[in-house]
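Working notes, structure below.
A single protein chain has been removed from this complex, and every other one stays in its place.
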Amino acid sequence: MAERRNDNKNEPWRDPSAQAYVEIQNVTKRFGDFVAVNNVSLKIYQHEIFCLLGGSGCGKTTLLRMLAGFEAPTSGRILIDGKDMAETPPYERPTNMMFQSYALFPHMSVAKNVSFGLEQEKLPKAEIAQRVDEILDIVKMREYAQRKPHQLSGGQRQRVALARALAKRPKLLLLDEPLGALDKKLREQTQFELINIQERLGVTFVVVTHDQEEAMTLASRIGVMNRGEIVQVGTPSEIYEFPSTRFVADFIGSVNMFEGRLIEDLPDRVRISSPELGGVVYVDHGISAAPGANVWAAIRPEKITLSRAAPADASENCARGIVKEIAYMGDLSIYLVKIESGKMVRITMPNVERLAEHERILWDEQVYLSWHSSSPVVLTQ
Amino acid sequence: MARRPLPQPPVRLVGGRLGLWWQLFFRFGPPRWTLYMRHNWAGKRLVIAVPYVWLLLFFLIPFIIVFKISFSEVRLAMPPYAPLWEWVSERAVDVRLNFGNYLFLLTDDLYVSAYLYSLKVAAISTLFCLLIAYPMAYGIARSSPATRNLYLMLIILPFWTSFLLRVYAWIGLLQNNGVINKVLMAIGIIDEPITMMQTDFAVFIGIVYSYLPFMILPLYSNLEKHDFTLLEAAADLGASPIKSFLRITLPLSVPGIVAGSLLVFIPAVGEYVIPSLLGSTDQLMIGRVLSDEFFANRDWPVASAVAIAMLLLLMVPIMIFQRYQARELAGAK
Partner (left out) sequence: MRLKGRHWFSKTGLWLGLAFLYVPIISMIVFSFNNSRLVTVWDAANSPTLKWYGELFANDQIMGAAWLSIRIAAMTATGAVILGTLAGLVLVRFGPFRGRALLSGMTTAPLVMPEVITGLSLLLLFVALQQLIGWPQSRDVTTITIAHITFSMAYVTIVVQSRLAGFDNSLEEAALDLGAKPGKVFFRITLPLIVPAILSGWLLAFTLSWDDVVVSQFVAGPGSTTLPMVIFSKVRLGVSPDVNALATIMVLIVATGVVVSAIWMRRQERRRAREMQMAVAANK
């Protein structure tokens, strides 16, 4: 897992003086009347794996293509390594791209595909051959060097595409759904390989994906996009634990959302009265919203405890309901509980021990839900 | 990179019909920012200019000249037409627009009947072509992929041999003492040879025969895309084969029918070789009239007027065809 140490060297975005490698400033892209990318500003630092995550058609590919130089922004600026890219065509940018369709040249062998970029740099033949071998070694495709793309399997093609994009040792590698065409197992395996390669070569990656698990596994930071806008940027755990909007909370993982009204708003704690919950949510950290404002309390399913007995303090952060559905997933079980207000709440519990039949919570049982006051996130939009 | 606004139709620049054509075409070729366009590389303008200038010079401008000459008066000189304008003094230009050629076309029966006859022949031939081509295209589309290619090859092969010779082959078949009459008489179906040469029938045969591949191929490429399980579903729901054909296959193949019919109809209207070899001399088709005016009478202005009138007549079908063609190419994407 790409869990990194928490210091400024590994997290340059926490350091205000750090120089961003890619700087996207207020970039907007219109196709006719349609706004594909809307006023996006981003800073991406060297050696990052930055994931652009979002639903289909939200403008991820368009943003990536603007970085590569295939589309020109309608307004705004893109700086790479401090240089404005507006007048730089793709063939002069320090970036390489791995295409979603791989875009391997069908009439060239694997080796020729990989050496294509190097040939454009007019390197000596011997050096090209050596670098091709080297990079094919890294992606474990050396014995296939003389094959044509149509003689390769999907996974092999993907490796060649990666090798081709890496061959020129770009400072910035753009990957558009690099693992989209692979099956789940191969995909997970390749994710770790990608991280290894990235760390070994020290390249900056910008990865587009619509798969949140993939983003969580790969990314140093994630930029969540929705309808052409960046809605939140943060490390995977920030995005998961502290989503900034309902969209992000819902998009990453699953979440229970209780609408309510602020009744107490202090710097270090908040109380929300929620008719949807049929009670009060107490949160032990402050938020920035006016008292009386309409807010939502978002609670992740794994942060809710399920019990037959009522908790000690049942006045707050507690609800009673009936178990309606149980899904056994192996490592954990998912419970759907209908609370007294009528709302369905989702709870996951790890299957730590093998419980005897009578100890398990079963269908139609009455249960109590409770959570720690640090668990809910209060969202204002 | 320079940002370009989407091009506006240059209606004000060229005006009138050109503007209309522009808009028509523009709608059908959807604006896509594509590869070579995004970068200002040196040769880009040149690459566009080469085919563009060629077509302007050898395709568009000739029409303008034909149009111009159609308003001239014939005269005995080389070239055999009077200029449209003459500088009578340094300041004044004498413009003589002569609508006489067009009036002549309208008033002389020869032309009107030639136009009508050409339209009739083209329409009937197109219909026969369609009737013959549809089952063929359908048969090919429903055969196995390997045999499909063989059939297609068999359809296209005659097209690669000379058109003229294929029309000529029919003379040997259709003559009074030709193969068909001989065979029919030998079997005893007829006693006297039937006159087939120099009849409308011979012209229909000639056109259908020469243009058949042009009808089959668009029909085939349409029918090939059909999901024939639809028909099975229809049969499963109790539709009779004829009904499911009329309700499903036929409506879905309309684009193929339109394209094929236009590919046959439009050139057939102006057909010259086939009626010259197989048709009668009593009723001329318009292509023949045009070339007679031009070569025999040396009346270039009237010949030009005939051409312009033919173009006007064909304008609508040509535009429909182009619309279809643009859509096909956009669909291939």
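Letters A and B name the chains as they come in the text, with residue numbers starting at 1 for each one.
Just so it is clear, a residue touches a chain if its C-beta (ideal position, glycine included) is under 8 Å from a C-beta of that chain, and two chains touch if they have at least 3 such contacts.
From a predicted model like this one, the values you see are computed outputs, not experimental measurements.
Engineer: Which of these touches the unseen chain: B:Y102, B:W170 or B:F204?
Structural biologist: Touches the omitted chain: B:W170.
Engineer: So one chain is hidden, and I want to know which residue out of B:I132, B:L184 or B:L252 touches that hidden chain in the complete assembly.
Structural biologist: Considering all chains, including the one not shown, the answer is B:I132.
Engineer: Going by the contact rule already stated, which one of B:V74, B:L105, B:L212 or B:L284 would touch the omitted chain in the full complex?
Structural biologist: B:L212
Engineer: Touching the missing chain, which residues of chain B?
Structural biologist: Within chain B, the residues touching the omitted chain are 6-7, 9-10, 18, 21-26, 29, 31-39, 41, 43-44, 47-48, 50-52, 54-63, 65-66, 69, 79, 132-136, 138-140, 142-143, 149, 151, 153-155, 157-166, 168-173, 175, 177-179, 182, 209, 212, 216, 231-232, 235, 240-241, 245, 262-263, 266-267, 269-273, 276-277, 287, 290-291, 294, 300, 303-304, 307, 310-311, 314, 317-318, 321-322, 325-326, 328-330, 332-333.
Engineer: Counting contacts across the full complex, list the positions on chain A that touch the omitted chain.
Structural biologist: 68-70, 89-93, 95-97, 99-101, 103-107, 116-117, 120-121, 147-148, 150-153, 156, 164, 168
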